[in-house]
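Shown here: the complex without one of its protein chains, the others still in place.
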Amino acid sequence: MDLIVSDLTVARGGVPVLEGVSFVLTSGAALVLRGPNGAGKTTLLRTVAGLQPPMVGTVSGAEDRIAYAAHADGIKQVLTVAENLSLWADVFGQSDVEPALAAFNLGDLRDRAAGSLSAGQKRRLGLARLMVTGRPVWVLDEPTVSLDVASVALFADAVRAHLAAGGSALMATHIDLGLEAEVLDVTPHKAVLSTAIEDFDEAFL
Amino acid sequence: MIALLVRDLRLAVRAGGGFGLGLAFFLIVVVLVPFGVGPESGLLSKIAPGVLWIGALLACLLSLDRIFALDWEDGSLDLLATAPVPLEGIVSMKALAHWLTTGLPLVLAAPALGVLLSLPQQGYVWLVASLAMGTPALSVIGTFGAALTVGIKRGGLLLSLLVLPLYVPTLIFGAEVARRGAEGFEVMTPLLMLGGITFGTLALLPFASAAVLRINLR
């Protein structure tokens, strides 16, 4: 099943930021979003993940198939690394956290409290969470923030393995991960004042 | 969903504060009352049921903003919203965790504090019964308030302002059961009303809380 986004207009705080965004993400493929800060990449990703409703357009094939990772990793400081991961595994109905720990080189840290990790280690834990969800579509917002070169390579390997296993990934990133990925620049989709919005029945103008 | 409950309980125990704080607050309120109204045991035993109920209610209120605030800050709430668990279930589990860490200890501690306020002998059973029946409603209503104010920085005061009026019926019936029990009157009517409020809120309010949370996550 493909993730199909058609003619999407997304809004931040009631103001449209991107419009007419369409793409298809097939299994095994990755799509990288690019665009300057504030262009609306995060808003687009949140809409695709179902956290906010689109203003116009549809997202199909996303229901219960998306694993979302954003700037905040949802890590509980007082729980250990393994506890953090197994919580998410339980929530998503999975049980095995070992492959995820291994893939992100967290094996030695498994019994450390997450609060004592460095920023990059926390980020790795946040990304390892994707693997225990068992979800096919990864939606990633700036996944490589605070990762060092070696960790970026680990992450790229994890994404490659995920794609090879038939998964797909949609990510906003500025770093070239060395992946076979399509690139979608969102800059041309910046919302302009369209007549459609002005004629809107509820418009205040 | 059980995993979430276990996590919340574990967090409450490990973070230290969450578990004991409400209880300590309850104790302090009850200790302060005799300083305020005088040590005369006749007066204290008359107001004991009401004071204990108000103390428990305030102790409950104290910890409400922790229900969602931490999960909101660290992004867990976003991740939970995309999880295969319905948000209604998540808020119910949150309310249950809040009751287990705050309400239940209050229920268990209330008789000991009743001694301090010279609660009459026959009042203990009904005090515990009324708190056991009423505190779940306090947690569920509080979860609704916490969901409403989750996106607001320093929303603690607003949370109290929103939740306290909603607590009025629970407090009235709960304290009425405890008072009538202490004075040896028939308690069945207010107890049934209290039960009605608790089960009604348990059944319906999680839907409102989940709806409100979805709006706040947008």
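We call the chains A and B, going by the order they appear; numbering starts again at 1 in every chain.
As a convention for this text, a contact is a pair of C-beta atoms (placed from the backbone, for glycine too) under 8 Å apart; a residue touches a chain by one contact, two chains touch by 3 or more.
Throughout what follows, contacts and distances are computed from a predicted model.
**Q** Using the UniProt record as the reference, specify the protein name of the hidden chain from among "Phosphonate transport system permease protein", "Peptidoglycan glycosyltransferase MrdB", "Coenzyme F420 hydrogenase" or "Heme exporter protein C".
**A** Its UniProt record gives the name "Heme exporter protein C".
**Q** Give me the visible chains that the unshown chain touches, in label order.
**A** Computed over the complete complex, the missing chain touches A, B.
**Q** Just name the one of B:Gly55, B:Gly114, B:Gly142 or B:Gly155 that touches the chain not displayed here.
**A** Counting the whole complex, the residue in contact with the absent chain is B:Gly155.
**Q** Which chain B residues touch the hidden chain?
**A** 144, 148-149, 151-152, 155, 158, 161-162, 164-166, 168-169, 172-173, 176, 189-190, 193, 197, 205, 208, 211-212, 215-216, 218
**Q** With the missing chain put back, which residues of chain A would touch it? List them for me.
**A** 13-16, 191-193, 201-205
Keep in mind that, in the parts below, only the chains that are shown with their structure count from here on.
**Q** Which bits of chain A are touching chain B when the two form their complex?
**A** Contacts found on chain A: 46, 49-53, 64, 66-76, 78-79, 83, 86-88, 90-93, 129.
**Q** Which residues of chain B touch chain A in their complex?
**A** Where chain B meets chain A, its residues are 2-4, 7, 10-11, 14-15, 71, 73-85, 217-218.
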